[in-house]
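Here the complex is missing a single protein chain, while all its other protein chains stay put.
So, subunit A:
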Amino acid sequence: MVGKVFSNVASNYDLMNDFMSGGLHRLWKDRLVSKLSPFPGMKHLDVAGGTGDVAFRILESVNSIKRRALQDPLNDDLQEETRIYVCDINPNMLDVGKNRALEKGLGEDKSLVWVQGDAEALSFEDNSMDGYTIAFGIRNVTHIEKVLSEAYRVLKRGGRFLCLELSHVDIPVFKELYDFYSFSVIPRLGEIVAGDRESYQYLVESIRRFPPQEKFASMIADAGFQKVEYENLVGGVVAIHSGLKI
């Protein structure tokens, strides 16, 4: 079901994101990347990041740091070593991402590596990643605990896990407005823009099914992460959870 959803939405994914969030999703992703604080030479894994939004941002951030630290000869070599792996289970999403990379002129850049894979069974080695992000993807997996433990496995010591996800709103009046928006406006928008009401109905329901912030934080801690924190954006519509592997 999930596979079909994303094959259907792939081509209009970015457009629908803009519509549904009023363009805010860009700010949320910016915040995610700034929390990550990428550095040259980093090995990063972005899971369920098919269309490459987060990966492009990280790459830009690393390149700008490099420009700043141009005096330091050490960094030039490091810059070559930066690798951002974009992993997605759905090949259509990856294709969209690769095309966008070409448009941005990053087609030849060997820092970006597009990999098809399952978040619950990653093909990467233990202790190989400095950072792991999953933006709006963990909602769609079957077994959240498996994804978390895979994340823990591939991260190095000192590596960080960051998850950006739609979450639960508790503020009284805002909650009702948000519910109305989710159940009435979004599927309709989906029907008009993408011609697919069901996928967006599924989307809204999956948000409600996902565990609330505190529960999810405790799941992250159970997977072995320390310093587990979360930050609510827009009153809880979106939350960024982070954890540290030591």
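Note that in this section a residue touches a chain if its C-beta (ideal position, glycine included) is under 8 Å from a C-beta of that chain, and two chains touch if they have at least 3 such contacts; residues count from 1.
By definition in this document, contacts and distances are computed from a predicted model.
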Name the absent chain as its UniProt record does, using one of the following: "Ubiquinone biosynthesis protein", "Centromere protein M", "Translation initiation factor eIF2B subunit alpha" or "dihydrolipoyl dehydrogenase". "Ubiquinone biosynthesis protein"
Identified contact with the non-displayed chain, of A:A101, A:A119, A:I186 or A:V228: A:V228
What residues on subunit A make contact with the chain left out of this view? 34-37, 39, 42, 69, 72, 130-131, 155-160, 213-214, 217-218, 221, 226-235, 242, 244, 246
